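Note that this complex is displayed minus one protein chain, with the remaining chains in position.
Just so it is clear, A, B and C label the chains in written order, and each chain counts residues from 1 on its own.
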C-alpha cells in the first residue's frame, strides 16, 4: 500500500483527495494535515466521511510527514509548498503539489502574477507539469509534480490539439470559462455566501486571473511559438464543474475534418477524455464527480471561428482526481485506479 | 457474473441503477429496457454514461428478458410489474420491483391509494418488503422483492426502533419530509421545470400521499399494533436527498438513554446506517450519492416530544442503491458490493 | 416626508429596508448606519442600489440619529437596541427594532434564551409586539415597536386563529419550518457558503431555537392559556422564503367548516394575508419579494390532525416589509404604502 499524506486536507480539494483515495485499492492515508484543525477528527469537519475517515487531523510538518509517507499531496495556499519542500523531503517521498507553486517555469512570472517571491526555485527545473495526457512519460519518473490548475486543465485539453497541429491563428484565442463555486475554496467570505452566489452570474478578475500565464505557457509549448490568450473566468451558481468555451480563428483553409482528426490524434485512446458525438456538447453535469474531460468543437463557418468546448469537474480532473492520476503514474499503477467512478446524474 | 435486466432504464431510478451497477464487480447489464427509447443508444439519453453504457435500449418484454437475465429490476410506473410478472418469469429470474406494486400486502389498500386494481395479487403473499435492515433474512431467499419507497425508507429507518422498543405513544407520530426533485421523475411537467422549483419550497399531497399506507404498514409491524401517521411531503430545490423530521410523544418516563439504546440495538452493526454523534444532525448533502442513511434524534424536554431525523439519497438508499443491496442479499454476495461510494461533498 | 434612519443598514434586513423605502412615497432615508462600513458609499456594498442609494454609510450613534430622524430602524444584533435606546431618544424619534430585544415581555426568559442580560428592561412594558394583523391598534400609538421574528411571523399567522377560536388541543402543536438562507444573515461563515448550503437540507437548533419563546408567548396570548410548541427550523437551499408546516390535534368534533371560518374571521379583510383557494398550498416562490403571507390548511381525517401552512418572504413580511408596515401604522399612513410590489415569479 502506498502511504499517503495530505497537507491542507481540510479544504475542498483536500477533502476530495480523501474521498477519492477512500476508493483506491493501493493507497491509504496516513496523515490528514491541517493548519487550523489539528487534533480534531477529520470526519467532524466533513461529515460525509463519518465512519470512513475518523482519524484526527495533524499539523503541516512536511519533513516529519516525509518520514512516514510515500507521497505527499499539498493542497495548500500559494507559497507553502515552494517554501517547505527540500531535497531531503524529495529524497524520501514524492510530492504532488496542487497549488500553483511549481506550475510556471519562470520564477519572475510567478512573482509577477502571484505577488510573492518564489522560495523554492531550485526545484522548478525538475518539477513536472502534471497534465497527464500531455506529459505522461515525464510524470512517470517525477519526484515533484505540479498538479495543473482547474481552468488550465480544461482549457489546455480543449485547445492544445489544434495548436499542436497548427490549425489556429496563434493570436486569436479567447477563453471564456465558467466555474462552480467550490473553486473558490472553503474560506469564509461574504462573496461566496449562498445568497451572494445563488441566482447570480458574474465575471471576475477579467484580464488578470493567475491561471492566465499557466495556460499560456502550456499552449505555447503545444504551439511551438508564444501564445497569448484573453482569459475571462466566471462564477456560476453551482458547486462543481468548469465549462470552457474557447474561441480561435482557423487558419486559412482548415476544414472540419482536420479539426476532428487533431482531437482524435491526441485523445482517441485516452481513458479520461471523451470526444463527444456530433450534436452533443459538454455539460458540467455529465462529468460531475468523475475524472472525465468531455470535449467538443463547432465551426462557425460564417466567421471562420472554431468554438472549442470542454467540461470537467473542477475538484476531480481539475484538482484531486488529476492528482491521483499523477500518483498512479508516478507509482506505476494502473492510471485509472481509484478514478473509475461514473459521473453522477442528476 | 449476474446478468441484470432493467425495465424502465430511462427514468432517474433506472439510470441510477446503471450508474451503480457500472461499479459492481459481480453484475453486468444485459438489457436496458425502455418503452419510448427502444433502439436508441442508452448513453444518448444519459450522456454521463457515454463510453460506459453505449448499448441500445430494448423494449420492455419481461418474459423475453427473463430468459437471458438472472435478475430483473423494474423501475416502472405503478401497475406494470403487477401485471407483467408471472410464475414462469419468477421461475427463471429474480425480480426486484422498484415500483409500489408489491409493497402493500392488502390489494384493497393498494387500489384505494393507487387508484387501480392490483393485477398480480397472486404474488403478494410471497413478495418480500425489501428494507434490508429490517427484513434481511427474508430477502435472502426471496424471488420477488418489493423495493421500498424513498420516503418510507427514510421514515421507517428513523422511527421503527423506537416503536419496536415501545418508547413512543402510538398515535402521536407526525412525519414531515423534504425531498429533492429527482423523486418526481423525469417526465416533462411544467411543475418540475427549473424555474418553478428553484428558489421554492412547498408541501404537496398533504394528508394524501401514496407512501402513507406503506409507512403505516411497516411501522405497525415494528410496533406490533396499528400505527397511523400524519405524513407531509415537501418539494425542495435540490436534485437529490430526502430529509425526514419525524415527531413522536415519548411514553411516560422514557429517557434519552433508552432512545439511544434503541437505535444502537438495531443499527450499531449496520453498514449503511450511521447513528450520528451528539450535536450532529443529518444533512442530505452528507449522504449524497451514497447508500447511507444518517440518523439522529433530539428530545425536546419541554414538550416531551422526540424529534427523529433521517437523511438519505432518494435515488440510492431510497431507490437504486437499496435495490442493489437487495440483489446482493438475494444472490449471496457481500451486501456492500457496488455500494461503497463515499458521499460526494460539496 | 418621514425622515428614516437605519442602524445596521448593511445586513440583509437593512438592505431590504433600503430597497423597500426606495419605493415609499412618504419616507426618505437620512442615515445609513453601519458599524464596519462607515464612510463607504452604501451602493458599493449593495450594487443593486447603485444610483439609488449612493450616500455614504455613517456610524451607529443612535442619539445623534434621533435628532434628525422621525423613525429609527434597528436591524442589529441582539442586545444593541436594548442597550442603546433611552427615554430621550424615544422622545425624539419612534423606534422599530428588528432584533429580538423587545419581543419577549419577561427579561428572564430573554436572558435564558439569548444568553445575555436585558439592558433595556425599563422599556419592555411599553414596547409593542409589531405583528400588525394582531396588534394593529397598539402599534398605531407605539413609540417602540418590536418587529417580530421571521419564523414567529409565519408561525403565528398560521396558527393563532385556531387557538383563538379554541379549535386545537393546546399541547399538540408542532411547528416544522423551512427557511431560505438569507435568514442567517450576511456574516461570512463557512456553514453558509454556497457549496455548503446548495443541494442540502438540514434541521438546526432542534428544540433550542430562540424563536421558540416568542412563538409561545404570542400563541399563549391568542389561546388565553399557556401554549408550548415543538419547533424545528430547517435550512433550505434558497435565498428567500419561509415555509411553515404546523400540526395540531383538532378538538373533538371540530369540522373543516369551523377551521375555515376561523381563518376568515381574522384574515378575510387583511391586505397582506391571502387565504388560498381549495387545492392550493403556500409556496415560498409565490410570495417572494412581497409582504404577503399565504395561508392554507388541510385536515387529515385519518389522524384528526390539522396541517396549517404558511409562506412568507422572510426578508419582507418576516423582517423589513413588516417593519415598514409598522412604520405606516405608527405614522398614520396607508398601511400598504411602499409594500405594493407583486411577488416576483419565476
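The rule is short, and it goes like this: a contact is a pair of C-beta atoms (placed from the backbone, for glycine too) under 8 Å apart; a residue touches a chain by one contact, two chains touch by 3 or more.
Just so we're clear, the structure is a prediction, and the values are computed from it rather than from any experiment.
Touching the missing chain, out of B:34, B:181, B:230 or B:283, is residue B:181. Of the listed positions C:29, C:49, C:69 or C:293, the one in contact with the omitted chain in the full complex is C:49. The missing chain, though absent from the display, is touched by one residue of B:74, B:135, B:172 or B:239; that residue is B:239. Remark: the residues of chain C touching the chain excluded from display are 12, 15, 19, 22-23, 44, 46-52, 182, 198-199, 239-240, 274, 276-277, 280, 283, 285-290, 294, 340-346. Chain B residues in contact with the hidden partner, per the touch definition given at the top, are 12, 180-182, 186-190, 192-199, 237-239. With the whole complex as reference, residues 171, 174, 176, 178, 180, 195-196, 198-204, 206-207, 228-230, 232, 234, 236-241, 243, 245, 247, 281-285, 288, 298-303, 305, 307, 309, 311, 346 of chain A touch the missing chain.
As a working rule, only the chains that are shown with their structure count from here on.
Taking each chain's centre as the mean of its C-alpha atoms, the one that lies farthest from the centre of chain A is C.
Taking each chain's centre as the mean of its C-alpha atoms, chain B lies 38 Å from chain C. Between the Cα centres of chain A and chain C there is a gap of 45 Å.
For chain A, residues touching at least two other chains, in rising order: 12, 182, 198-199, 239.
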